[in-house]
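Take this structure first; my questions come after.
All protein chains of the complex are present and in place, except for one that has been dropped.
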Amino acid sequence: MYREPDFSDPRLVAAPDCRFEPAPADTVLPDGFTSSTNHPTYVKVGGRWRMPERPRMDSHLVWDPASERLITKEFRLVKKGDLVATVSTEDGSQGILVWDRGFAAEVDETHVDEAFAFMATEVSREKPVNYDALFREFMANRGDQGCIVWVIGPALVHARGRVAMEWLIHNGFCHGLITGNAVGVHDVEAALYGTTLGMKADGSGAAGGHTTHMRAINEVKKAGSIKALVDQGRLTSGIMHALTVTDTPYVLGGSIRDDGPLPETIASALEAQDAMRELTVRTTMVVMVATALHSIAVGNMLPTFCTRPDGSIAEITTICVDQTEFVVNKLKDRGTHQAFGVVTNAQDFMRLVQLELADRIR
Amino acid sequence: MYREPDFSDPRLVAAPDCRFEPAPADTVLPDGFTSSTNHPTYVKVGGRWRMPERPRMDSHLVWDPASERLITKEFRLVKKGDLVATVSTEDGSQGILVWDRGFAAEVDETHVDEAFAFMATEVSREKPVNYDALFREFMANRGDQGCIVWVIGPALVHARGRVAMEWLIHNGFCHGLITGNAVGVHDVEAALYGTTLGMKADGSGAAGGHTTHMRAINEVKKAGSIKALVDQGRLTSGIMHALTVTDTPYVLGGSIRDDGPLPETIASALEAQDAMRELTVRTTMVVMVATALHSIAVGNMLPTFCTRPDGSIAEITTICVDQTEFVVNKLKDRGTHQAFGVVTNAQDFMRLVQLELADRIR
Amino acid sequence: MYREPDFSDPRLVAAPDCRFEPAPADTVLPDGFTSSTNHPTYVKVGGRWRMPERPRMDSHLVWDPASERLITKEFRLVKKGDLVATVSTEDGSQGILVWDRGFAAEVDETHVDEAFAFMATEVSREKPVNYDALFREFMANRGDQGCIVWVIGPALVHARGRVAMEWLIHNGFCHGLITGNAVGVHDVEAALYGTTLGMKADGSGAAGGHTTHMRAINEVKKAGSIKALVDQGRLTSGIMHALTVTDTPYVLGGSIRDDGPLPETIASALEAQDAMRELTVRTTMVVMVATALHSIAVGNMLPTFCTRPDGSIAEITTICVDQTEFVVNKLKDRGTHQAFGVVTNAQDFMRLVQLELADRIR
Partner (left out) sequence: MYREPDFSDPRLVAAPDCRFEPAPADTVLPDGFTSSTNHPTYVKVGGRWRMPERPRMDSHLVWDPASERLITKEFRLVKKGDLVATVSTEDGSQGILVWDRGFAAEVDETHVDEAFAFMATEVSREKPVNYDALFREFMANRGDQGCIVWVIGPALVHARGRVAMEWLIHNGFCHGLITGNAVGVHDVEAALYGTTLGMKADGSGAAGGHTTHMRAINEVKKAGSIKALVDQGRLTSGIMHALTVTDTPYVLGGSIRDDGPLPETIASALEAQDAMRELTVRTTMVVMVATALHSIAVGNMLPTFCTRPDGSIAEITTICVDQTEFVVNKLKDRGTHQAFGVVTNAQDFMRLVQLELADRIR
């Protein structure tokens, strides 16, 4: 249950309007600009506290007097003359309040604060994962009750999480997917040739294995697109197939290590970010599996909260699954502090989630 | 299928008997002593090639002319006057043949040898695990068909693998267990107080959590032993309970980080090794989960092969489950090269094994 | 010392010319196309064995009869009508020979092949690193004797390897640098504000720390470029400064997690790959530090060998420094099998290299 700040607090009442300065040029900010965070934020404009649209961290608050809209804009999207907030404190005293205690009560319950305790590290393979709570979140965000965005790396495909991901897409547990060229390539490779990076499903190598992912790319190129390959009846299983036939939006963000790439891969990092953000602004739950690059990229553009259809504000459930604590902590260290870490193997996580959710929707 | 060396090979026919020298004192070896390996080994004595009893690595081959027995003895057990093999080559030419190609054919099948290939690293979280093959091994060694020895660390107890381990003991998949004081303590703690190291099952902390494991130890001490606590009806669930009521042998090997310790914990490292070895000499399958210390200790005393009841020689299936490749590779680097690595979280591994084996024995 | 294949071998003499087929469209390959590897490769054209230009893996061999050139082209650069090699064997029998034994002798020296040995894992934090050999390689490729390309991640900047990198650039040990936007940003942040990601050099946080990297970007944007900031006398230390004043080429490859980005960052993954490849085709030694993404990306486009000014063929020394074995093994698993792994902290590696090389050039 979200708790608003107390706007009757005299300090907030007395606070001035937020100061805005025009951007001196396209993609250049005025001195003293404010950088946004992923917490709920209130900005005083015209004597009224309002929340900016499209919240995210590492961006900038732009006020448009004409439309009376307050928008969170990335650096690269700022235009000459845009009115950018230039306030250095976050306690409301200069017209910007970063509110990190809206969900505080819920956090407190799970926390015993003693001078001496074992197992105080937040993310550890040695801590039990509350899978029941996790499955409840999946159920609560299924179908039209939420918007679950998956962010996945290629290990999920290599290590046989592919079947589980396919099942989740078909059963209402995936409303959007963000990944890279490699997942698309190896998923198609698995569908066409039964290997990923030349490995068979039992982990052994196939003869000539180093060429099969290139052949997969070429088949897509010959067809013209993944969708065309599906329409021709040649791609009949896997993640890309499931996304295509269920019309689930996805982004393949390009990177410097891409082979091919596939026609669907967005080569420009900036255009890929735009496409990714269209998914993150409507998400209610995010599950990141086995990818540092995409998890941190998505974490950067992900608020800690969302506005539910009924207008209420709720936390975005953010799960980060990785083989090591390092990636989870790195994600947190890049500002996505709200992420709940599950330190395990992608394959086993996906298999467990499929088995246990199948049980719950039977 | 094990393939014996070809003893008609002229070089083996021509080889002299193995040379033995008396140990100059208790726990002192003659110069030039041979160190054993975990491979099948043949020693020429009286013109005949024979395999030593109780094979393991880092030990010594002792010939007793009186009883006509050839035994693999640990350094610490060698007595003054024991006749110790003193041969430096392993190719048979001096009477000792280390035979590492008895199971070679089986290895070759899974291996494509190309000049250039992806995914050539042996142990990687990114490789699919052939779980079907793993479950087949469990089924083939279940009940009186084999002897499955588990080697586990405390993470398995903290992270809720405890219920799965209990189930495995009750269902014929555990014929012996090797672990340390901590597993005993935290398992009893979980049974009596619902926490492990003060953590509740959902990962949150309990008030006063840093004392509960000490209380668990004290309850055992007051009763006199774990078995007494079971007999009094006070310990009614968990791993130690299951081992006790099914009469499954176990070893709690002492270490310098033990609290308490429990009465069942063997404080002497040397006596603990003796007890552990009684389990390893009859094992047909070993599963090591989430422990470097115990895995390497057991690996040291574990041959790569066993003699089946019908006298045939078979490989010992050796599975090592850990969160990182490092522990698996370290185990291999200490000589347990035959270990198959499963790089995952102990909790998820145990849960999956339970779910899928339950399906198979239903 | 490189050893050529024996072209008088009757099988090679009898081999037919390599078969080429035209690409059916831009960025579409003919069926049966060959994928290249990073080993020395010989292709029979017009009865003569020749090596393709610009060798790398995962690319395609294109023969241009007009210019009589044989070029290794990436998938995305193949044009309609390009004559692409379509041969499936690599043993020379169809006109393509992948030669992985040119440097075999050197490998053999360091390798004892016994049935049973400890420490057989190739990459391990527990193995001693032959730093003396490493320093000899640095000295042998210094200045105009070679071309050392560095591939680095932001941890190197955060963790105070920055001063060492600066020193290496100024002292002839860096002929090119490949990295991403973050290294540029945090290096400028450190120069202007004394923090990286808001951390001070002693690891503690600075007030308002989450905005300083954005301020660094804005200062570059206001100046117009990193070079302009240097020319204005405002950027006076660090990696980007050293690269600029020594005129050392560098590539900042864009990615989906970039803030800003800096004007020098190449947003298109494909254009970034082109720029990176111009560095990799002339390298004689590569040092990758603390980056999975860039290391694998560079590894993909890196042959195992180079042609020295005198026409001789030599191995490219490829060093991969990372905190975990995983990244080194992943790099190898993606085909860069020749990488020598140094499993350590980036900060300490850089500091040691600086201290010991400074000693050698004093």
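Per-chain residue numbering starts at 1, and chain names A, B and C are given in the order in which the chains are listed.
The rule is simple: a contact is a pair of C-beta atoms (placed from the backbone, for glycine too) under 8 Å apart; a residue touches a chain by one contact, two chains touch by 3 or more.
Since the model is a prediction, treat every value here as computed from it, not as a measurement.
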Among the options C:77, C:139, C:245 or C:352, the absent chain makes contact with C:352
Among C:6, C:202, C:247 or C:310, contact with the omitted chain is made only by C:202
Contact with the hidden chain, among C:12, C:45 or C:155, goes to C:155
Touching the hidden chain, out of A:175, A:334 or A:351, is A:334
The missing chain sits against subunit C at residues 110-112, 114, 116-120, 125-130, 132-133, 154-155, 158-160, 196-199, 201-210, 323-324, 343-349, 351-352, 355
Per the touch rule stated above, subunit A touches the missing chain via residues 37-39, 57, 90, 98, 100, 114-116, 118-121, 124-126, 324-326, 329-330, 332-335, 337
Note that subunit B touches the absent chain at residues 24-25, 27-29, 31, 33-35, 37, 57-58, 75-76, 88, 197, 208, 210-211, 214, 217-218, 221-222, 253-261, 267-270, 272-273, 276, 292-294, 296-297, 300, 324, 326, 333, 335
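To be clear about the criterion, only the chains that are shown with their structure count from here on.
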Given over half shared residue numbers means same and under half means different, the subunit A/subunit B interface is same
Note to self: subunit A rotates onto subunit C (CA fit) by an angle, in degrees and to the nearest 5, of 180
CA centroids of subunit A and subunit B: separation to the nearest Å works out as 43
Contacts with two or more other chains occur in subunit A at residues 197, 208, 210, 324
